[in-house]
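In this view, the complex is presented without one of its protein chains, the others remaining in place.
So, subunit A:
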Amino acid sequence: MVAHKKGASRGSEEPEELARVPLQAILLADSFTTKFRPITLERPKVLLPLVNVPMINYTLAWLESAGVEEVFVFCCSHSKQVIDYLENSEWFSQPNFSVTMIESHNSVSAGDALRLIYERNVIHGDFVLISGDTVSNMSLTQALLEHKERRKKDSNAVMTMVIKRSKPSQIALQSRLGTDELFMAIDPNTKQLLYYEDKADHSKGSIYLDKLLLVENTSISLHNDKQDCYIDICCPEVLSLFTDNFDYQHLRRHFVKGLLVDDIMGYKIFTHEIHSSYAARIDNFRSYDTVSKDIIQRWTYPLVPDVKFFGNSSVKLERQGMYRASEIGLSRSAQIGPFTVIGNGTKIGNHTTITNSVIGEGCNIGSNVSIEGSYIWDNVTIGDGCKLRHAIVCAGVIMKSGAVLEPGVILSFKVLVGQQFVVPSYSMVSLLQQPTKQDSDEELEYADNSSGIVEIPSFAGTSDKSNGEMTSEQSESQCWPASQLGSGGAGYIWSICEGAYDEEWRHSVAPIPADKLAEAMDAADDDQELTQDGSILPPSGELKPDSNDSEDDDNEDSRDEMIYFEKEVEATFLRAVHENIKVDHVILEVNSLRLSYNKVAADCAGAIFYAMMKLALETPHTSAGELLQNATNVITKWKKLLKYYLADIDEEMEVILRFEEMCLESAKEFSPLFTKILIQLYDQEVIQEDAILRWDDEKKDADESDKIYVKQAEKFIQWLKEASEEEDEEEEGADS
């Protein structure tokens, strides 16, 4: 791969450059959330197997290959398990790669962790901040280079955030990783992050940007199709920032947003978008499912099952993305579908079908079992005739024959499912009881000191061959509520509506069920309609005012605007009349009004004509004849102004229609004079005969009530028609 080559060749230069400060990384081996409960009560999230390899290995393997030399692993919940695991792993024997553990028992958030690391004073230069559940194969070289360049120019550029394009689902309004739709505003030139919102309020269907953003930046691009990879390249200042702001807990919600809002210190965050490489963080069960599938589909190459990137046993890739370890007991009649991984030492019985699933090591799967889209960890025993769909089955689980797991079920370690028992969808089953106190999202999973929970050394126990016995002993010694998991079952079904899990289908391993999707789609449609109602208004200038009354009712706004506009024009015109302002100047003023109200020439013509007629009407008069005289005077005096806006036949039409409307509504005094004024306008060459004829044409189909003035002007129109015909004839005669 070309990219690899580049990486390699640059890698050789890098050590010289970095000789002073080796590239360091902080790996948070704790997500500080409870999304993986109940599994994380017994084993830390970073040690959960992802396609049969504990997650932290993906992160460490990436850090190692990206040229990081020193990693500080921050362990908090189940710190002992993490430390034990790492100490026995190969990571300690790697050349040019040192792993140091930092243990803490009282950190409840990423903020606390970084404050603690700051106190230890171990970070000396730029470092990579990553959590232990991130899978990536990106090359850091380019991002680091950019980061350093920016740092040289601007010491306030404290962080570079890695993002990747990924379209969110338009229906469920969440990313493919099951996280909420993320909105980011980025300066397209400098790549500076200006706005970050991962908890947008979808019910309103809108987000709010600070106006200052638009003032201060020449251009902004707003994205909803970027995925935050949770890989950050930070300056050492970031740690001190966390210490200074002791209320910063969450990396994004507090730190990133805090920096973006805070304009006193002027710290800046930049983004680095990756295109060809992969990066994703496992945040919930849905992303566990998605990232697993991405790994199986080799987007994470070379971190794929058949490459021994770290401590995984050899697996061979066969047709259709089927990965099989070398020593498995597979019945001839078993059907293994595409995108399946089967671990070492697993035995599969007759007529069993497995599709889109990952099976761990040492599992024992009976006959006539159907497994679809499920994740089965090590040493699981599945009896004959079981059915599993989109479930996660942790290590050491025993499913007795005929048990069924509906979509979205999570079986935690060593749960025992009774014969023929159907575990309902989205249930979480654990040997441990659900913690009674309601945990907040930020709450630390801290099994060692939560009194109600019994710590089971499950991690050591999984490798134990006597798993089954242990569980059965337990089930004998403890009295399980028999009803919960069928006869002989062991485990508690947690109540679903715990904390934030009221919409459990969003974050489950199972695909979103059709009915939920339909619901979401309906909701989205409603939203769409709402927004369309708002946005159906074309720019009001294009509206032909008065041409359609019903339409006017729809858009009060533009109607109001029209009224204001007309008032302004009228005021301008009156001022011109009283102060004897030159026509040219009036035109200028009306033009500026036209621009500021976003109107077209026709509107101006209408407004001016209205103002003129009103002036004529308001000039004292005693009879209809005087009124006609007034009108004629006004028209004669201001026809130049009016004609300026009558460039086309449409505008002239507008004036006639306007006049008609006036006669009908606001100035009924004019109604008997309609034809006379029309003739006046014709004589003064304000209105062409074509406009009048067309007006007549259009009115033909109108209601009788609308035809009053056409009838009134019938003779005049007749005369016009004849005149034009004559003219035509004359012309024809002249031609011949």
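The definition used in the following text is that a contact is a pair of C-beta atoms (placed from the backbone, for glycine too) under 8 Å apart; a residue touches a chain by one contact, two chains touch by 3 or more; residues count from 1.
Everything below uses one rule, namely that contacts and distances are computed from a predicted model.
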Name of the absent chain as recorded in UniProt (options "GPI ethanolamine phosphate transferase 3", "Translation initiation factor eIF2B subunit beta", "NEDD8-activating enzyme E1 regulatory subunit" or "18S rRNA (Guanine-N(7))-methyltransferase"): "Translation initiation factor eIF2B subunit beta"
Touch criterion as defined above, residue of A:174, A:192, A:379 or A:680 at the omitted chain: A:174
Hidden-chain contact residue, picked from the options A:98, A:142, A:166 or A:364: A:166
Selected from A:101, A:330, A:517 or A:679 as touching the chain missing from the view: A:517
Contacts of subunit A with the absent chain, listed as residue ranges: 1-2, 4-5, 8, 61, 65, 93-95, 137, 164-167, 169, 171-172, 174, 176, 178, 225, 275-278, 286, 289-290, 293-294, 297-302, 307-309, 314, 316-317, 320-321, 338-339, 355-356, 373, 390, 510-512, 517
